[in-house]
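Only a part of the assembly is drawn; its chains keep their places, and the rest are absent.
Per-chain residue numbering starts at 1, and chain names A, B, C and D are given in the order in which the chains are listed.
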Amino acid sequence: MKFITIGEILLRLSPPNYEKIMTTHNLIMNYGGAEANVAVSLANLGVDSTYFTVIPDSDLGKSTISYLRSNDVHTKHIIKTDGRMGIYYLEEGVSVRSSQVIYDRTNSAFSEYDYTDVDMDEILKDYDWLHLSGITSALSYNCRRLIAKALKSAKKFGLTVSFDPNYRKSLWSFDTARDVLSTYLPYVDVLIGIEPIHVYNEDGVTDVKDGLTMQPSFEEMDKVFRAIDKQYHMKAIARTVRFAHSGSNNSLKAYYYTNGKTYESKLINFDIVDRVGGGDAFSSGLIYALLDNMEPQEVIDFAVASSVMKHSIHGDTNITSRAAIMNLMKDGSHDIQR
Amino acid sequence: MKFITIGEILLRLSPPNYEKIMTTHNLIMNYGGAEANVAVSLANLGVDSTYFTVIPDSDLGKSTISYLRSNDVHTKHIIKTDGRMGIYYLEEGVSVRSSQVIYDRTNSAFSEYDYTDVDMDEILKDYDWLHLSGITSALSYNCRRLIAKALKSAKKFGLTVSFDPNYRKSLWSFDTARDVLSTYLPYVDVLIGIEPIHVYNEDGVTDVKDGLTMQPSFEEMDKVFRAIDKQYHMKAIARTVRFAHSGSNNSLKAYYYTNGKTYESKLINFDIVDRVGGGDAFSSGLIYALLDNMEPQEVIDFAVASSVMKHSIHGDTNITSRAAIMNLMKDGSHDIQR
Amino acid sequence: MKFITIGEILLRLSPPNYEKIMTTHNLIMNYGGAEANVAVSLANLGVDSTYFTVIPDSDLGKSTISYLRSNDVHTKHIIKTDGRMGIYYLEEGVSVRSSQVIYDRTNSAFSEYDYTDVDMDEILKDYDWLHLSGITSALSYNCRRLIAKALKSAKKFGLTVSFDPNYRKSLWSFDTARDVLSTYLPYVDVLIGIEPIHVYNEDGVTDVKDGLTMQPSFEEMDKVFRAIDKQYHMKAIARTVRFAHSGSNNSLKAYYYTNGKTYESKLINFDIVDRVGGGDAFSSGLIYALLDNMEPQEVIDFAVASSVMKHSIHGDTNITSRAAIMNLMKDGSHDIQR
Amino acid sequence: MKFITIGEILLRLSPPNYEKIMTTHNLIMNYGGAEANVAVSLANLGVDSTYFTVIPDSDLGKSTISYLRSNDVHTKHIIKTDGRMGIYYLEEGVSVRSSQVIYDRTNSAFSEYDYTDVDMDEILKDYDWLHLSGITSALSYNCRRLIAKALKSAKKFGLTVSFDPNYRKSLWSFDTARDVLSTYLPYVDVLIGIEPIHVYNEDGVTDVKDGLTMQPSFEEMDKVFRAIDKQYHMKAIARTVRFAHSGSNNSLKAYYYTNGKTYESKLINFDIVDRVGGGDAFSSGLIYALLDNMEPQEVIDFAVASSVMKHSIHGDTNITSRAAIMNLMKDGSHDIQR
């Protein structure tokens, strides 16, 4: 099974040791981006994983390629061009301070590239699974056209399509995002997250999610999943529920729907080393579990464990092994292993 | 509104990453001192803030000035002279280990300076608020005379005077401190902390605070506040109550008295990144809230939130924004902001 | 009272800041090894402490000597020879990730040394207490012969012998370890830990510890202690009970048996800075308390406090003072000390 | 005497320890930009120094302000707005490797700002000296209009204007730069560097500098200076001559023309710690020497010493004292001072 994903990879710059941007004098380099994070985590789990993006033809671009290769992600389709590397500055949260992101990604090489001559059929025909997120469509019209092409090619060659709407309020408005992203859902098989998309009530106007809280009950969630499935016909839908007690401690669980039935994972409480990429590690855990043909309850438990594990790791990705995630999922020993 | 404070600023040297002094091979440089911490935090909150001190005329002194200026604290009154920079070595507490301070501040330029020719009237006449702490008077007789002069000038020009008794047992005895500091109270408008000062019972001998625990009830606190107000006539009195569960986790609340009424803040539990300066951030939060004309309950909630926030930051001062403190005070989101 | 211990000291290499071996680019150097850890902690507590081992005659060996000397451990018996320094790579646990050890200690100078000409009588005759652990016997036949010699010499000169079986599954099988280590028990006065050793039921075949959980009740533990004492005649037996809630938070208590009576310490919950050496700090605390002639309940409370304290310190050893451990043991203040 | 300069300040990100961008995992933060460097160096020498720029209204912008303030540069005219902070990545040269800069400054807040409503008269009327560089005009048409306004205001209020053409080939073509920058020269009093500007031979077509090498003789230089003075009427003209033996070792001297006479400094050979800002330290040294009313030979010797000194300091600016530069200029002791 060959996996591919498309999106923008960013240089992540963060102060060390939970210092603030105002006081730091150096910045730790990492790379992030919703889709790149999924590609890297899946490659670390042993999946044949490919990433398509556009990067500047400079030593920064080469370093990015080097990062992906070091994680065994295939980079052969990546385009090098003039332009700049998108950046995000991250002040990592700790104690009562939450993590803060400053984006510096406008005018990036990826968002400004003209994808007219990129042959998506030629790229996607050799893969089995395509993963996308809503962030790409928020970046530029060029990017939206790229996503549209990718969805059509994926359909044409029968790839399973997973999609994480991944709303970022600093990039576009909720309403625009909902309108645009909803048009992708007919192409989507596995939906990860439920906003911002239109799921109409019978009146065709109001949204079935109106009034839904961030921590819904099983019954509420089940109702929404059924409505999404009815409207868009999904193989699987999943979403996490996060309780952010502080910048250093959260609890996480998830709901999962497949074949007409909703599942709920355990709730795990955990300390946080690095908050970023927690959602992407949920996606990669979910996709891995599906590729691995786990049972529905295992699928959602594995996905949550993958996400929780990521919070204990510096950087955007869950680079632990299947065994480590399994140990957490099954509540194995937390004591030293030697 | 123009704020000024007077005191000694120390070079703070602490091992990185919660290492011990016995095992470390380098020391992180910060600057601290009760009054400097208040000046810096207020400047970061946008208050026009000035700091008066005496520093050595060397690159260490210049670095100190540079630190203050970088935080937008005005330094024009600072005196450069021969002598040494006071130091404190800090072993930051973590887990079951509490923070440890080794003072090396005797014979400092500040404590040995002869303030005879310093014209406090000339300095203070342009300000609206003067903040002092009891530490200065513990350093030397020269320093005590400086404080006496400052109090008189402040009265003369109608400045609001806030005072934090801030007892340090390694610098002087409790009894001496109480005798000396009590003489300042007639000049004080805002009292932050209630020891070591004389608050006599009707017998004029025993202290109303005798037998008061470190974590008093609302009723006990109210009674003490009333007695202080009766004896010294304060615009406002405040004190924190700390529960030090471990070196890494504390809870904090505060009591506040103004216009004949006592208020109690919420109790906040929090993880600790750096314990030092927690009390000073309470002072700066309180002064800011008063300058900002908040309601009494807001005043004390803001002051506690300011103090709690400081514990999540490396270094002696709360350099976060008003918005960040407000978010904590109102129990806003702890999740990542992007 | 003069203390000596024998064993292998390893170079410990661990990524900084809870990074993973897969992502780190530098390694923090420390030294560890069960017996060396005990020697160093005891020296820091003021005990006259000597360590015997074999190290390579290179700058790595010199650095090891330098480490021991800096902690006031006597090194005069240490043998320098050709060969390599044993290493262990440590990925420190945090949050839901547990600590991971990769051993690289085979073919070390210590394990391959021919101890035939080492005169244990000559070495041990000047000491009062000998501490050993089961790890040494797991390393090689040469090492087993060394331990056998040491036990006989210790008996001959009347040293008190403490022994920590300290099973390491990556070094040898449980069954082999149990057979070998049980033969040492007749020479042992103070037993620290209860596995892997044979403690037969009356049938002489099944083990009284069969079915014992990792967190036994007082009654279960009392029964086992009595059986051990009956079979092997110990002055004292102790063992810890650990609850590993996560890689960052554990609880610890211990049981202690002496003169026919079992004692139970308080249960302490604590955050973890560095998990390694927690058991050895229990041993050093226990030995120190015995050398200090504490009462039985104090002995076990001091040993647990010593172990808990170690978890708050980077590196393998508890280098805090008696006063700091006492403060923790007596539940003293956790607030800053200045 | 009050000094002001206008330009773009960039976040400088460079690998530590002469690592390469391809291999580094963190980036040291500094700030740079030709005009900011001059402002900072002059403030360190005691000149009343003000810097005008546009920065993003974020923690990165605040850090920039903090950097300037810490160096005693006045920041009151600085505009905070939406947009991004310009960046340059610097791979510091060492041995046979030369320093490499990757610019990421397009679309910065400074270059995109609409300066229509900025009242340059209002800003410049209180100053005595204005310094500009050619880089600003390379950034955008908005910036060129800003420079035009500034030159006119400076003329109006009688400020001395110093100008460093400072050609950057990655920002614009040599021909465009020469055409644009030459139009500024009638407003310039002190010219620092001689390219890219038009200095016509008598034919009014060819350039007197045609065929001039990078290391001209005194006679060649004298001829060019006279031609520039004849065409543009300068108070002073200066340029450095650099011999880049390697990335770690250079030699530097300079020529200086004033009142119809050309001066040549000593040639100094020196090791390089950090190459960037060497030219700006020449400018700041020159401006300082002129403000200090040194003799012509001293002016150029001080300027060269200032530039050489900068190469021994990490970061973009010469933050040493007048005394240290004087010691170097006068070939004082290089041995330890204690």
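Note that a contact is a pair of C-beta atoms (placed from the backbone, for glycine too) under 8 Å apart; a residue touches a chain by one contact, two chains touch by 3 or more.
Bear in mind the structure is a predicted one, so any value in this text is a computation, not a measurement.
Of 6 total copies in the complete assembly of this structure file, 4 are presented in place.
As a working rule, only the chains that are shown with their structure count from here on.
When the CA atoms of subunit A are superposed on subunit C, the rotation angle comes to 120 degrees (nearest 5).
The interface at A-C recurs elsewhere; of A-D, B-D or B-C, the pair that shares more than half of its residue-numbered contact pairs is B-C.
A separation of 45 Å divides the Cα centre of subunit A from that of subunit B.
Multi-chain contact residues of subunit B, defined as those touching 2 or more other chains: 17.
The touch graph of the protein chains shown belongs to none of the named shapes. Chains touching one another form the pairs A-B, A-C, A-D, B-C, B-D.
The part of subunit C that touches subunit A in the complex is made up of residues 17-20, 22-23, 88, 93-101, 103, 168, 170, 242, 244-250, 275-276. If you check the complex, the residues on subunit A that touch subunit D are 13, 16, 20-22, 24-29, 58-60, 62-63, 66, 84-85, 87, 89, 91, 100, 102, 104, 106-107.
Taken together, the subunit B residues at the contact with subunit D in this complex read 66-67, 69-72.
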